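The complex is shown incomplete by one protein chain, all other protein chains being positioned as in the whole.
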Amino acid sequence: MTNAQSRTHTIVKKYGNEMLAGWMNELSGSLRTDRRISQSELSAQTREFLALLETASSSDGIQNLEGAQWTPLRDFLDSISRSRAEQGFSSDETAMFIFSFKKPLFERLRKDFGDNPQLLAEETWNATELLDKLGLHTIKSFQRAREAVINRQQEELLELSTPVVKLWEGILALPMIGTLDSARTQVVMESLLQRIVETGSETAIIDITGVPTVDTLTAQHLLKTVTAIRMMGADCIISGIRPQIAQTIVHLGIDLQGITTKATLADALALALKRMGFAVSRTKG
Amino acid sequence: MARNESLPLASEQDIVLARQAIRKAALQLGFSIVDQTKIVTAASELVRNAVVYGGGGTLKWETVAQNGKQGLRLTISDQGRGIEDLTLAMKDGWTTGTGLGMGLPGAKRLVNEFKIVSERGVGTTVIVTRWK
Partner (left out) sequence: MERIPILGMGRFLLVTIQIEMDDGVALRLQEDLTARIEKTGARGVLIDISALEMVDSFIGRMIGNISAMSHILNARTVLIGMQPAVAITLVELGLTLTGVKTALNVERGMALLAASDEDGEDASGQE
């Protein structure tokens, strides 16, 4: 297989610039109206790809893309995938970057080996295999990057949707809205604990009025959070337990272990104020 | 990035060193503060066992990867008496939890994967992993 390596290398080295033009042609066609990426940027990317490909194919091991000599090229494709993902491209648009190189490469191969069908077939096959592998790597990398973007967005959404609010001096409230999954609950709880320490608040009220259902795992997280809050020396009241959730709690056999619960946030606030020695009185009317 | 690192465990000071080393490794891997604390606490328990009950041993730690996620794996081994009744040792006896005994069930709860091998007269090895 050594011959195949050196041939790819030779072709890329010798006809790089010519193929670049053909490649850019292909790419410009598909990305014609796309303003997310400029011609010059695209041109620079294709140039770098070819340069890295030339270097990588100059040594053995063309079959195994995991090899060390392919690392620079793989890293380069990773960075392209990342930027495409963040710019909102789709996975096939991103993969087209690689696959559109096939046309100019095959044209070149035809010119060089046209009179030798056997060799042409072999070279075409090698080229296809290589580009397919690189294309797949790009897609995988794109998907990972895309997931990272989504995760980050979820986190940001999380922070926005579950703020810790100060109801009174020493009383914090955490109104939770929407379904609670494990990960979300953990993150939110940690930030509540942090705020309790920062503000030195004696009481934290976790309101779950906006939570339609609670499963065993979430209930356990809630319980653990309340326990942690008490362990730190503060108090915790859970408010807004809907009838359905009350039923779920009993059916799941969850023991609330003496945790104070109130039907509404208002009731919880009244209790917290009372415990702190406050009394509310009307001064007018 | 912590790759393959190890620390001999002989005295109480080594327990402190072990904690610092694991804290550093967890920090480098980008674990959250809570997860860092969990793995460091588990390490503290297990390393203390090795020093106090196992007559000394070794702590090894390494970064591991699986399905695109990263983790920290700790291996604590000693050549002590070995644990007579593993089932009993792993039993969660106390909710009052003053921490008597070897703290194994507790440490197990702080990690994602827990494996223990112990043979009487040969020694004990505990391998725990915490994923990011």
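The first chain written gets the first letter, and so on, giving A and B; residue counts start at 1 in each chain.
Note that in this section a contact is a pair of C-beta atoms (placed from the backbone, for glycine too) under 8 Å apart; a residue touches a chain by one contact, two chains touch by 3 or more.
Bear in mind that the values here come from a model prediction, so they are computed numbers and not experimental data.
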Option from B:Leu9, B:Ala25 or B:Val40 whose C-beta touches the chain left out
B:Val40
Checked against the full complex, the residue among A:Glu48, A:Asp112, A:Glu190 or A:Asp215 that touches the missing chain is A:Glu190
Residue among B:Arg19, B:Lys60, B:Arg73 or B:Lys132 that touches the chain left out of view
B:Arg19
What residue numbers in subunit B mark contact with the hidden partner chain?
12-13, 15-16, 19, 23, 33-34, 36-38, 40-41, 44-45, 48, 92, 94-100, 103, 105-107, 109-110
Residues of subunit A in contact with the chain that isn't shown?
189-190, 193-194, 196-197, 200-202, 224, 227-234, 257
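As a working rule, only the chains that are shown with their structure count from here on.
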Taking the mean of the C-alpha atoms as each chain's centre, how many Å separate subunit A from subunit B?
31
